[in-house]
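The structure under discussion is supplied below as structure tokens; questions concerning it will follow.
Removed: one protein chain of the complex. Kept in place: all other protein chains.
Here the chain labels run A, B and C in written order, and each chain numbers its own residues starting at 1.
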Amino acid sequence: MTTPNLDLLDNLAIELPSWAFGNSGTRFKVFGTPGTPRTVHEKIADAAKVNELTGLAPTVALHIPWDRVDDYGALRTYAQDLGVRLGTINSNTFQDDDYKFGSLTHTDKTVRQKAIDHHIECIEVMNATGSRDLKIWLADGTNYPGQGDIRGRQDRLAESLATIYQHIGDEQRLVLEYKFFEPATYVTDVPDWGTSYVHVTALGERAMVCLDTGHHAPGTNIEFIVAQLLRLGRLGSFDFNSRFYADDDLIVGAADPFQLFRILFEVIRGGGIDLGSPVALMLDQCHNVEEKIPGQIRSVLNVEEMTARALLVDTDSLAAAQETGDVLGANGILMDAFYTDVRPLLARRRAERGLPTDPMAAYAASGHAARIAEQRVGGTQSSWGA
Amino acid sequence: MTTPNLDLLDNLAIELPSWAFGNSGTRFKVFGTPGTPRTVHEKIADAAKVNELTGLAPTVALHIPWDRVDDYGALRTYAQDLGVRLGTINSNTFQDDDYKFGSLTHTDKTVRQKAIDHHIECIEVMNATGSRDLKIWLADGTNYPGQGDIRGRQDRLAESLATIYQHIGDEQRLVLEYKFFEPATYVTDVPDWGTSYVHVTALGERAMVCLDTGHHAPGTNIEFIVAQLLRLGRLGSFDFNSRFYADDDLIVGAADPFQLFRILFEVIRGGGIDLGSPVALMLDQCHNVEEKIPGQIRSVLNVEEMTARALLVDTDSLAAAQETGDVLGANGILMDAFYTDVRPLLARRRAERGLPTDPMAAYAASGHAARIAEQRVGGTQSSWGA
Amino acid sequence: MTTPNLDLLDNLAIELPSWAFGNSGTRFKVFGTPGTPRTVHEKIADAAKVNELTGLAPTVALHIPWDRVDDYGALRTYAQDLGVRLGTINSNTFQDDDYKFGSLTHTDKTVRQKAIDHHIECIEVMNATGSRDLKIWLADGTNYPGQGDIRGRQDRLAESLATIYQHIGDEQRLVLEYKFFEPATYVTDVPDWGTSYVHVTALGERAMVCLDTGHHAPGTNIEFIVAQLLRLGRLGSFDFNSRFYADDDLIVGAADPFQLFRILFEVIRGGGIDLGSPVALMLDQCHNVEEKIPGQIRSVLNVEEMTARALLVDTDSLAAAQETGDVLGANGILMDAFYTDVRPLLARRRAERGLPTDPMAAYAASGHAARIAEQRVGGTQSSWGA
Partner (left out) sequence: MTTPNLDLLDNLAIELPSWAFGNSGTRFKVFGTPGTPRTVHEKIADAAKVNELTGLAPTVALHIPWDRVDDYGALRTYAQDLGVRLGTINSNTFQDDDYKFGSLTHTDKTVRQKAIDHHIECIEVMNATGSRDLKIWLADGTNYPGQGDIRGRQDRLAESLATIYQHIGDEQRLVLEYKFFEPATYVTDVPDWGTSYVHVTALGERAMVCLDTGHHAPGTNIEFIVAQLLRLGRLGSFDFNSRFYADDDLIVGAADPFQLFRILFEVIRGGGIDLGSPVALMLDQCHNVEEKIPGQIRSVLNVEEMTARALLVDTDSLAAAQETGDVLGANGILMDAFYTDVRPLLARRRAERGLPTDPMAAYAASGHAARIAEQRVGGTQSSWGA
């Protein structure tokens, strides 16, 4: 038996999305909660709190325009003072009336240019924040058969992306996310990993695929896609979350912990958490009825726990069982690791690093929730709208 | 061959939802359009326009509180003056902060009572408007395993419904809609026809199931459920719309016209459009990127066309083919009807009744869209929020 | 905190299907393995081996005609001598040419009578074997729209079932299974729990629903159905297995262990493993590429482990968290139990009962597989065909 090497856990770093700390919900209702940030500064402070308690979340992703500020350099310093760095810059081309029928794919050159310019602005933000990744999740699509020309939209998308890519710096990357559906209900212009892959390979080496774990058709084997993209050298980042139905944006690991385990097993198998790996791990969730800061703490802990379990797999024995067609033996080796309770081990690991052994309990005990609820009165709570 | 009896088309009446004329969209963005109603009166006027051009939509469903007015008797008269009647009253227990964790199923008796009282208010509205049906679509559910007690929620739901049902008048009905998921992402408390059926049969004879065509798991055979509920005498109403993925709320017949045909074939087979049938046909759609009034016109025409096609099925020959195991013959008889272009016939039928032969073209030519865009300036456009 | 009461594990008894020990596969290929039983006696011997090593599987379900013998009394004695009892009798109306277009639903009265007579034969078998349950899984359905009359098929089904039910003894039960699709590809005549429920309630108190965990539409919340059927007093039995896509018939718990945990939590919540519970737990799997006897051992252990985890849930704290809307707290209490490694505890429990602590290892070490491979030479290996 190989000795499990949990040292790889040291490489684990999970980026938090600023918007997870704002209000979000469904088309039916967005519930607000006391203490919700009004500004990007408060969002970053919340993210820093998660990192303080877990040691797992050193960076915060921003969303433009939701997190637009006048001085990104100052924001960068602000974050660093709180112990975190600014990470991925996410663009937004789905909330302007101009984008009703598309952005990078629009038939109207003026609208396409506006969307391209927005991405160039995002790259300028990246230059100021020191961010590496521009992440493009494109809401473009159509709702009715005939509404748009599927093929023409692809061609325009390719052209728009190529224009944006010219502005990506040598140390920067363009990461293209795909999504099965929503908000579009008939055609989504980047609906699957194949489409994202085709576009990023056409762009160049600094273009990568982003895999959001909630963005697939029912039944899709996500770990297969992880393995394939790692094999092809094009897995740029994850948007972690979980789902029972559509893009539910639940806490990662909440709906199907075994799936998360299998995904992380393939990440490790493909070198995705090795030092220097091109794979960025990020959360993308929508805390609808649950508390936000503990929701993010729970999420990064889930990723850590499942990574630890996946690292416990006895890969030598597994390979041997696979080669002899020992189906139950191979499956049993995997399940042994999954069923091992790594929580005590991780608690000790935290203690060794000066972190609270139980970050959820530590947060609850800290009185932080009550404090921000008291302090953050007045103003407008952040949400997807702003 | 039996002569198709298109006379049943005379019984066709499709209720329009007032909210279809307001703005609606996705959690990402709601697009407004010029001319969108600001008041329930303007919504009713729009519905009346659809009925004027098609002769198919004699009633308008209201949604409380979105359509709350001081004087429902006056609203009833207003509608009648425009040639339509007020129809189903739809309750809303998903937009108050109190309902974050449930309404009729809530663990807190106070919240349950508030939700019950809301329904009693709706019944009072019905008394004033002369409406027959109280429709309950319940957003209640949970997002995470463990969040709620599945069984206890059912028991409380049964109790709350029983209390409401006591207020339903002798000529009134309680219609309980089911939905696979959304807004809840883990448990939905009325997720399938079986659950709705169990509750309405426990209530009494004036409780019925509402079938929304967009509220099923992928692959569900909806016409089977239609046939089953008609057989059981519990199909109270339809919410028509269509979908490719989730509850997309697209124009009925837009995503899968053949499915609509099969559904209407079973409706006819089960007596659902016979005189005196208990089945109410209603639209429930969300016009996100398309024009609203023509969207509703297109919808009622789709139902009419597919009903006509379904009426063309040579049921005697079909029964003979079914009994001899002639699979291709039986299927061919059905397809023959589906593939028959009934549009010329329906155009003639409209002409005979003094209706425009092409209602979509008539609306476009009428200048009505420009007129309301000019008139309806200022105020707040109606949406799900108000 | 409540003390978890693992005593309920003593009530755990999981019925094994005789056919799990025979060959089975897909429409593309059925792989045979050395040692596969040729007779029902050898199947029972294999089931007895599973029970010997686990103490969890005291009964064996038979399938007629696959397990037809001349003397069922002798078979009963044979089983008892091996330490197991004969359990549920499963009928088969899908392998005769007569049933090409249906059995209990067929338009031809002769075919329906043949299918009814087959069930009466099954009841006679039950009388001889001392079995309580007649389980009906009906393959009836149609492949093409128009092929059959959906409504008429339901009526004939109801009539056929009523005739069969008249023969069910006072201590016997009729259990009606539902399935989303397969082998039928358009209409399945008993496709969902609602349909099964409607039929069994029409029959009488000794008719119950059978829930096969692999027989649902994608995304269906199975634990909800479990909770609902227990609430209604109509959950008669489970067919356990697991799936990623369709009716994959994989080892229970293999595809989504957390789902199995949630299902068993609701079983416990609803009294399903209390003494005297009407719920029969049974496996229904198809070991396609994996070894059969260890496949069954693994399956019963999975059910045992997940039951133990579900029994660990601190239900008092859970109820408290649910009532205060503490979403993350409630979810955390559930997950705590799920993530607890109960395997050492169960190993001790086995040792106390004189069972091998690791039944999988014990089987592997026993040489039994090699022994039966050597002994069972010649004859025809059992499969679904015989």
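Everything below uses one rule, namely that a residue touches a chain if its C-beta (ideal position, glycine included) is under 8 Å from a C-beta of that chain, and two chains touch if they have at least 3 such contacts.
The structure displayed is predicted, hence computed values, not measured ones.
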| item | value |
| --- | --- |
| Given A:Pro34, A:Pro65, A:Gly219 or A:Gly379, the one touching the chain that is not displayed | A:Gly219 |
| Contact residue for the chain not shown (choose from A:Leu138, A:Val187 or A:Ile251) | A:Val187 |
| Per the touch definition above, residue among C:Gln166, C:Thr185 or C:Thr324 touching the missing chain | C:Thr185 |
| Contact partner of the left-out chain, one of C:Asn5, C:Thr26 or C:Thr380 | C:Thr26 |
| Listed residues B:Asn221, B:Ser237 or B:Gln285, member touching the removed chain | B:Asn221 |
| Positions on subunit A where the hidden chain makes contact | 100-101, 107-108, 143-151, 154-155, 180-181, 186-188, 191-195, 197-198, 216-221, 223-225, 227-228, 230-232, 258, 262, 266, 269-270, 318-319, 321-323, 325, 327-328, 330-335 |
| Touching residues on subunit C - with respect to the absent chain | 24-32, 94-95, 97, 100-101, 139, 143-145, 147, 180-183, 185-186, 218, 243-246, 248, 250-251, 254-255, 288-290, 384 |
| Those residues of subunit B which, in the complete complex, touch the missing chain | 218-219, 221, 244-245, 254, 256-259, 289-291, 294-295, 298, 305, 327-328, 331-332, 335, 338-341, 343, 360 |
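Here is the rule we use: only the chains that are shown with their structure count from here on.
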| item | value |
| --- | --- |
| Top-ranked pair of chains - ranking by C-beta pairs in contact | B-C |
| Length of the line joining the C-alpha centres of subunit A and subunit C, rounded to whole Å | 40 |
| Contacts with 2+ other chains: residues of subunit B | 100-101, 143-145, 147, 180-181, 186, 218 |
